[in-house]
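A single protein chain has been omitted from the complex, and every remaining protein chain is retained in its original position.
Chain nomenclature is as follows: A, B and C, assigned in order of appearance, with residue numbering initiated at 1 for each chain independently.
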Amino acid sequence: MHRATGSVGQRFVQLLDGHPWFRVVALTGADHRAGRAYGETCHWIFPEPMPTWAARLPVLPSSPEAVDCPLVFSALPADIARQVEPKFAHHGSLVCTNASAFRREPDVPVLLPEVNPEHASLVDVQRERHNWRGAIVANPNCTSTGMTVALKPLQDAFGLRRIFAVSLQALSGAGYPGVASLDVIDNVLPYVEGEEAKLEWEPRKMLGKLNGDTVSLGDFAVSAQANRVPVSDGHLVCLTVELREPAGVEAAHQALAAYHPPEISCDLPSAPHPAILVRDEQDRPQPRLDRLAGGGMTTVVGRLRPDPLFDFKMVVLSHNTVRGAAGGSIYNAELLVKLGLVAGA
Amino acid sequence: MHRATGSVGQRFVQLLDGHPWFRVVALTGADHRAGRAYGETCHWIFPEPMPTWAARLPVLPSSPEAVDCPLVFSALPADIARQVEPKFAHHGSLVCTNASAFRREPDVPVLLPEVNPEHASLVDVQRERHNWRGAIVANPNCTSTGMTVALKPLQDAFGLRRIFAVSLQALSGAGYPGVASLDVIDNVLPYVEGEEAKLEWEPRKMLGKLNGDTVSLGDFAVSAQANRVPVSDGHLVCLTVELREPAGVEAAHQALAAYHPPEISCDLPSAPHPAILVRDEQDRPQPRLDRLAGGGMTTVVGRLRPDPLFDFKMVVLSHNTVRGAAGGSIYNAELLVKLGLVAGA
Amino acid sequence: MHRATGSVGQRFVQLLDGHPWFRVVALTGADHRAGRAYGETCHWIFPEPMPTWAARLPVLPSSPEAVDCPLVFSALPADIARQVEPKFAHHGSLVCTNASAFRREPDVPVLLPEVNPEHASLVDVQRERHNWRGAIVANPNCTSTGMTVALKPLQDAFGLRRIFAVSLQALSGAGYPGVASLDVIDNVLPYVEGEEAKLEWEPRKMLGKLNGDTVSLGDFAVSAQANRVPVSDGHLVCLTVELREPAGVEAAHQALAAYHPPEISCDLPSAPHPAILVRDEQDRPQPRLDRLAGGGMTTVVGRLRPDPLFDFKMVVLSHNTVRGAAGGSIYNAELLVKLGLVAGA
Partner (left out) sequence: MHRATGSVGQRFVQLLDGHPWFRVVALTGADHRAGRAYGETCHWIFPEPMPTWAARLPVLPSSPEAVDCPLVFSALPADIARQVEPKFAHHGSLVCTNASAFRREPDVPVLLPEVNPEHASLVDVQRERHNWRGAIVANPNCTSTGMTVALKPLQDAFGLRRIFAVSLQALSGAGYPGVASLDVIDNVLPYVEGEEAKLEWEPRKMLGKLNGDTVSLGDFAVSAQANRVPVSDGHLVCLTVELREPAGVEAAHQALAAYHPPEISCDLPSAPHPAILVRDEQDRPQPRLDRLAGGGMTTVVGRLRPDPLFDFKMVVLSHNTVRGAAGGSIYNAELLVKLGLVAGA
C-alpha cells in the first residue's frame, strides 16, 4: 500500500486490519523513511493502536521493483501518483487510488460502488489502450463522495438540472500535519485549494452515462464553494437542488430513504448499511454525531426542506477519510475483485 | 437601554461608552434582576472591563413608567419586544431595536444607514398611523446585515435576480450562555432556529423601493441555509449571485470596492470606513482576522470568482454583535438624530 | 435509574444496554419530565443511538413509591440526592450513586473495586445503624477516580506522603448544557466549583484503612488545583508524588505497570483490562487518544519522570463519564452483587 504513513495511509492500514479478503504484504513511504519499520517511522494519529503486523513491516520505496502485488492501494500525493501509478498498472497491479492525478482521464473510472459500478468496465478499455495488465481505478475527492451518493437517487427518480453546494470540511481532509492550529482556532477558512473545481466536475463524471468505452458527463451543472472548519472528521455539504422533473420534499425524501444500490455492490464487505441514512431531526446530520454511521461508510442526509429558488435544500454528511478516502478505495477494490478484474484474486 | 444584561445588551453598553452624542441614563433587565446594580447582576463577557458608569446604574424594569428617554435601544427577546416596544413608542421614545418582532410591519423601517437611509421616513408614517410621538426602527438580523450591505452596490450597478446564501455563523449570535460547549466541540450545527426565513426576506425589504408610505420588496429572490460554527464572533456568508444585467468578476469587484454610501450616512460617528472592504487574497475574509475591520462596522468581501451557474461567487464577513446588532442600532439612532426624528435631540 | 436524562444518566443508559447482569426497569427524571417517554423528553447527546428499550420507558418521579427495585443507580444532583437516596435505602434499594452528598458519611463507602473493595463491608454498618434494608454506596468524584487508582500501587509499594495534583478537566464533567461555548472557545477556565476540596479529601478516604466499622483516612496529604479545558471527555491530572519510602522512576513504573487489583474485582463484567495502562511515549496520555482505553474503564498513566522536589512526576488520564461516573457506579454494583449485598440478586 502506497504512502502508508500519511493520514489516509494510516486509515488504510486501520481499515485493512482483519479484512476478510485482503492481506497487506507491503507498505511504502517517502524515500527518507524507506528501510525503517513502519512502527518506528510512522507518527500514528488514531486512538486505536497500530496493528502489530503493520508495525513490523518495513517501509519500502514506491516502485514496482520493490512491491509486486496484484492489488495496490495508493494514498500518494497527486504529483507523485502521476509518475508512479502507471508504472504499477503496466507492471500488472490494479491500483485503487485516492489521488486526483488521473480522475479526468476518459478511461479511468471514478468509482463509487453504490452509484456507478458499471463504470468499472473502463478497466478493460484502459488495459487495451495502454497494453497494461493492471489498471488505475480512482475514487473521487472526499467531498464529491457524499454529495454524489446523495444525488444518485434524485437523478434516478427525477433527473438533475442544477446544484448549489457549499461545504464545511473537516481538518483531516488536509492530511497531517495539515492545517495549523493557529489558523483555525476561533476561525473558519473560506478556501480549500483546488477543491471547488473538483466538486463541480467529478459528480458529473460519476453520474454520467457509460457509452461503450467512454463516459458522457451528466447533463447537469454544479456550483461549489468550499470551507474548512475546526472539525476533526466528517465533511458537511449544504446542497440546493434543481430537478429536471420538479418534485417536492416528500418525494425527494422517499427517493433518498428508499435508495437501493446496484445489487452487485450490496454484499461486499465494505458496503454501507444503509447506503443512505435520512435523518428527520431539524439539526442533523452533525459531524461529531453522525460521521460514524455505518462504520463511517454510510452517507447521512438531513434537513430536507423546500427552497424558494430550486426544488429543495438538504444537508449531506460523509466521513471524509473513511467513505471519502481509504474506505472508498477498499470498497472499490472489493467490487473489482467480484467483477474478476483483479489478477489472481 | 433594554435588556442590557445579555450579550447584545453588553455590547451596547460597551459601544455607548464615550459615545460623542449619546449618554446612557437607564439600563433595564429581566424582572429578577431589577433593583440591583448592573455591575452586580450582569455576568460581563468581554475582555475590556465594564465601564464604571454602567456598573453603578440600577437595573430597572422595561416599562415607560420606569424609563423616560427620547431614545431607547432594545436588545429584548422578540416576544417581550412585541409587548414592550409599542408602549415606549406611544410614550414618546424612539426605539432602535434588535428584536425581530416588528421587522415585517409595513411602516417599520429595517434600516442600514449605508444602504437605505431613505426608509427612515417610514417613521412619520408610523407616527401618523398609530398616533405615536415615538417610533420603532429595526435593524436587520445579524446575518442579513452583512449580505445586504454587500448586495447593495451590485443591485445599484446591475440589478439582482437570484441569490444563494449559506452562512457559517458565530456562537455569540445565539446570546449567552447560548450554545452548549459540548454541542460545538469538534462539530458544526447545520441549523439556526428561524434564521433562514429572515435571510430570505429581510434583504428584499431593505433593498426594496420606498413608495410613499410603504416599501415594495426588492425584485429578487434569496435562498438561504444557516449553520453554526465554533467561532466566537463574525458571521461568514457564502453568496452566489445572479444579476439582472450580467457582469463578470471584475465589474462586480469594481462596484463593491468603489461603493460610496448615501452622503447623509457617511459622517455619522459610527459610520464604517470603508463601508465595504474588498480583500483580494484567496483565503480571506476570515472571522478571526477580519471581524474587527473598521472597528467591527465594516463589511468585508472577498473571494470574488466566476460561477458556472450564476454570475459570480463571493464571501462576506460581518461582525455579528457590532455591525450586526448593537453597533447597527447605534448607527441607526445617529442617522435618526441627524434627520431630526428624535425628540429633543 | 435516577435522573436518567442528564449527561451521566445517559451514560448509564448507554453502558447498561446489554449488560449481562442488570436490566433497567425504570428511569426517573425531573418532575417536569415525569410521565413522558424517555425517548421524547431526553436530549440524547451521544453519537450512538438511544437504545430502543430506553426510548420507550416512561420517565418516573424519583420516589420509592414510583420505583421499587433492589438496585438503584443515581445521577441526581447533590442537593436532591441528599433528600431522596436515604428514602430508597430505607425502602430496601441498594443505591449506587454518583452524587457527592454522602461521601463524607463515615459509614458510606466511597468505592473503587480495583482499589478498596473491602470498604464495601461498610454497607453492613450502615444497615445496622439506620435500620435500613438497602444502603448507599458512593463512587468518588470523576477527577478523584483516576488519580486514586494511579496512587494505589504506589501506596502499596512505597507509602504516600504528599501529592500535588493539577487537573485539566473535560467539559462533560459539568453536565449538559454545562459550560457555555463562549466561555471556553480560545480559552481555559482555572476554576471548577467545589472540585479542589474533593480532590484533597476523597483519595485519603479511599486509600484509608478499614478499622471495624470506620475508615481511617490515609496518612498523606493532597494539594489540588482544578482547571476546565475545551475537551469533550477525559480528565487529565498532573501529579507530583512524594513517597514515604523514596523510590525512583523505574521502581514507580514497575509498581504501576504490574498492578493487579484485588482478585474479587478482576472478573466482574465492567472490570478494566488492564486496570492501569502505563504508556512510555513522552507525550501521552492525551484525552482524545487515550480516553477509551479498556472501553473507558482503564486508568492511563504516563510521563513518569524525576522531580527536583518530590520523588517523581506523572500524568494520569481517566474517562470522566465512564470510569469516573456511570461506569464506576455499575462496576461498584457488580462488586456488591458478587459480595451478596444486593437483595434478591
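The criterion applied here is as follows: a contact is a pair of C-beta atoms (placed from the backbone, for glycine too) under 8 Å apart; a residue touches a chain by one contact, two chains touch by 3 or more.
Computed from a prediction, not measured in an experiment: that's the story for all the values here.
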item: Omitted-chain contact residue, chosen from A:Pro230, A:Pro261 or A:Gly328; value: A:Pro230
item: Sole residue of C:Thr41, C:Asn116 or C:Gln286 that reaches the chain not shown, by the stated touch rule; value: C:Gln286
item: Identified contact with the non-displayed chain, of C:Ser63, C:Gln83 or C:Asn187; value: C:Asn187
item: Touching residue (missing chain; options B:Lys198, B:Arg288 or B:Arg323); value: B:Arg288
item: For subunit B, the residues touching the chain missing from this view; value: 46-47, 185-186, 288-292
item: Where the unshown chain meets subunit A, residue by residue; value: 7, 45, 171-172, 176-186, 230-232
item: For subunit C, the residues touching the chain missing from this view; value: 162, 164, 166, 168, 185-191, 200, 221-223, 225, 227, 229-232, 236, 238, 240, 282-289, 302-303, 307-310, 313, 315
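Going forward, only the chains that are shown with their structure count from here on.
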item: Rounded Å distance, subunit A centre to subunit B centre (Cα mean); value: 41
item: Distance from the mean Cα position of subunit C to that of subunit B, given in whole angstrom; value: 48
item: Of all residues in subunit B, the ones touching two or more other chains; value: 185-186, 230-232
